[in-house]
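One chain of protein is taken out of this complex; the other chains stay put.
As written, the chain order gives the labels A and B, with residue 1 at the start of each chain.
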Amino acid sequence: MSAQAIDRFAATLPAETRASVYQSTKTTHEKRTRLLFDQFPDPDRLRTLAGEIKQHAIENLDTYLPQAEARLRANGAQVHWAGTAEAACAHVLRIMRERGATKMVKAKTMVSEEIELADYLGRHGMEALETDLGEFIIQIDHDHPSHIVRPIIHKNRREIATSFEREGLGAYNDDPATITRRARHHLRHKYLAADVGLTGANFLSAESGRIALVTNEGNSRFSVAATRCHIVLVGIEKIVPRDRDLGILLNLLGRSATAQDLTVYTEFISGPRDPAQPDGPEEMHVIFVDNGRTEVLAGECREILRCIRCGACLNVCPIYRQASGHAYRSVYPGPVGAVLSPLLLKENFPQKADLPKASSLCGACHEVCPVNIPIPDLLLRLRARAKEENVPSPGTPPMAPWALLASQPTAWRAALVAGRALNVLPTRLIPVPALQAWTASRELPAWRGGEFRRWLKARRRPAPPAAR
Amino acid sequence: MLNRERTPLTGRRVQLMATCLCDAFYDDVAAATVEVLEHAGVEVAFPEGQTCCGQPAFNGGDWPASRRVVRHTVRTFAGEDPVVVPSGSCAAMLFHGAVLEFEKEPDAPAVEALGRRTWELADYLVNGLGVRTWPGRYPARVAFHRSCHSRGTDSVAAALTLLRSIAGLEVVEFGEAEQCCGFGGTFAVTFPHLSGAMGQLKLDHVRAAQPDVYVSGDMSCMMHLGGLAAREGRPIRTLHLAQVLRDALRGGEAKS
Partner (left out) sequence: MTDDRESILSRVRGALAPLHERAPLPTYDSEIAVLRGLLAGRDLAELLAERMRRVNGLALTSPAAVVAHLRAGGHRHGYCDPALWPDLAPHFADGFTVETSFDRTRVDDYAFGITRAAGAIAESGTIILHDRTTASRLAALAPWVHIAVVSRADIFGDVTQAVAALGDDRNVVWCTGPSKTADVEGILIEGVHGPGEQLALIVP
């Protein structure tokens, strides 16, 4: 039995779930790679450039946030600032109350998951309906998303068909086209009946105050075509300096997330509807959400704020593929989540300090990240922080005795020879947990400590004259 | 990606860092490294005081412990001569990991200097010395393991250049070669289920390609994969690149 929660979770994941998570992440990853490398002469330069743009943006938030705010106001939008999850939820509730609104349709936004908005609104008598197909299914099942881009990657069609039947959305039918058609008909009337449409923002241009928003289903479009009030939740790290930077980032986002040149719908929204337009919001509210981001900015892992939530690092991650998203106990799973989730907890970091350990540090995430975030380095920094804060790490071998040995050559050489004990003792009798964990599933090679040094000495000793 | 600046090579003298794994288990790999370097006309020195690169503690998050070992390593490998390591992982520790954990330390410049003259073996032969073809014969189907610490470095391309140039040797491809084998240092013992599952996947892919031998520039991955395979009762033959290069000089697969 493993000492680490993520390892235990992975061990008990149903084989069918693992197989489908593995298969779909692998397929998306391979398509992404082919697309980028077929189309661009130097996709790695594109990634590093995008990373530089975002790094510049987050290191100049003091300039760009007020600039974006001023532009949005000039465009006729209202801007609100929320330091915490509670503050963000409270802004939304207040805006709804002020309009006498009771029904919200929600497009997929990770920030709303992060601040648990739907629950909050529900507790305050508001209806907040998820409209992204996957998120809708999560909502009716009282489940949690397990992937940033593919929230129900852990579910199969039979489970979904059962949920639809239970919710009165037709007799059991597990054909994906039928499931989708039923959701289409159910949800379009919900949009039309809603008072408020809520979306996130993939990017916010400081130059124009434009938010850029991408979806494949068109649910955010419907939300802002059918309702009279548009609320946008935007993490303060979503800012980019200029519109032209969107040309680089949008080209990377669709390709990295779902292997599409562009996501089906890219919306650029900079204010309420045009006066001549009959449909859509007459009010637009943009809520700048901090919720731990300024603490991340102050720390040594600020590069994680470049993240554009494409999910490519999840798809390529061998750990995510084995463990699936719920193993991470967080809104943000996978490599990005292993960095971001513990950080967003601020002083409660120890609660998720195990996430950065659940990595073989293979670097595949860094290699695919469209904004070139050195995720393994950040995981290592967080491991060092956990150690510094004395967070217990079950199953991790202690390093101090080893370090002592490895900095004293004489003791080291003696230990090399003493290690030969391994060859004669049954390993299960050796009371070293790490050794037992190793040999539980693997053979240990024969101990040959000091042999190389002996060989080298013998070889370098000049041969005796008689042998010449 | 691991952008690295390097001290230009001048002479043909190097210091060998054998690695703690070869010191303890894989003496033949270290010996083969010496013979391969000497064949390439390189004079090899072996600083006796060497122990380990410091990586286990670095990855484990115990940076003070790791720095202690790195400082010892910096002292042990003093001088100007390049350091050659038969391990992409230990090399990356010196030119990347150690630099990271010394960011705020006063002796960071010495650590960075060591990183700049540290070379993984295949990288040194091909990109340092300009060796493009390797003599001898090695009639076998070889699957080459791309260890994760050589991701973003020139080591994999270098190793494949050497292997493909050997008479009789055929490099066979296998599925998902870019995926990690699940070793990951202490990860292998702290997350045994995940580590084992990743290893199994790798073994399945490699076995499907039916190589005669599975070769790597890093013995750590091989210790994990070979150990898993042996425990299943379906052992695979694993070798280090240096062993293949040396055995090619001797005209074929070693008996061992």
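Convention: a residue touches a chain if its C-beta (ideal position, glycine included) is under 8 Å from a C-beta of that chain, and two chains touch if they have at least 3 such contacts.
No experiment lies behind these values; they were computed from the predicted model shown.
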Displayed chains contacting the withheld chain: A
Identified contact with the non-displayed chain, of A:224, A:286 or A:456: A:224
Listed residues A:45, A:99, A:123 or A:166, member touching the removed chain: A:45
Hidden-chain contact residue, picked from the options A:250, A:286 or A:314: A:250
Chain A, residues in touch with the chain not shown (by the definition above): 20, 23-24, 27-28, 39-40, 42, 45-46, 49, 52-53, 55-56, 59-62, 65-66, 75-76, 80-84, 87, 90-91, 94, 131-134, 137, 150-153, 156-157, 160, 176-177, 179-181, 183-185, 187-189, 191-192, 208, 210, 216-219, 221-222, 224-226, 236, 241, 243-244, 246-248, 250-251, 258, 260-274, 276-280, 288, 290, 294-295, 297-298, 302
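Simple rule for what comes next: only the chains that are shown with their structure count from here on.
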Complex contact set, residues of chain B against chain A: 1, 18, 20, 22-27, 30-31, 34, 46, 48-52, 54, 56-63, 65-66, 68-69, 71-72, 76, 97, 100-101, 148-149, 151-152, 176, 178-180, 182-198, 201, 223-224, 226-228, 230-231
Residue ranges of chain A touching chain B (in the complex, touch as defined): 2-4, 6-8, 10-11, 26, 44, 318-319, 322-323, 357-364, 366-367, 372, 377, 380-381, 383-387, 393, 395-397, 399-400, 402-407, 409, 412, 416, 419, 433-434, 437-438, 440-453, 455-456
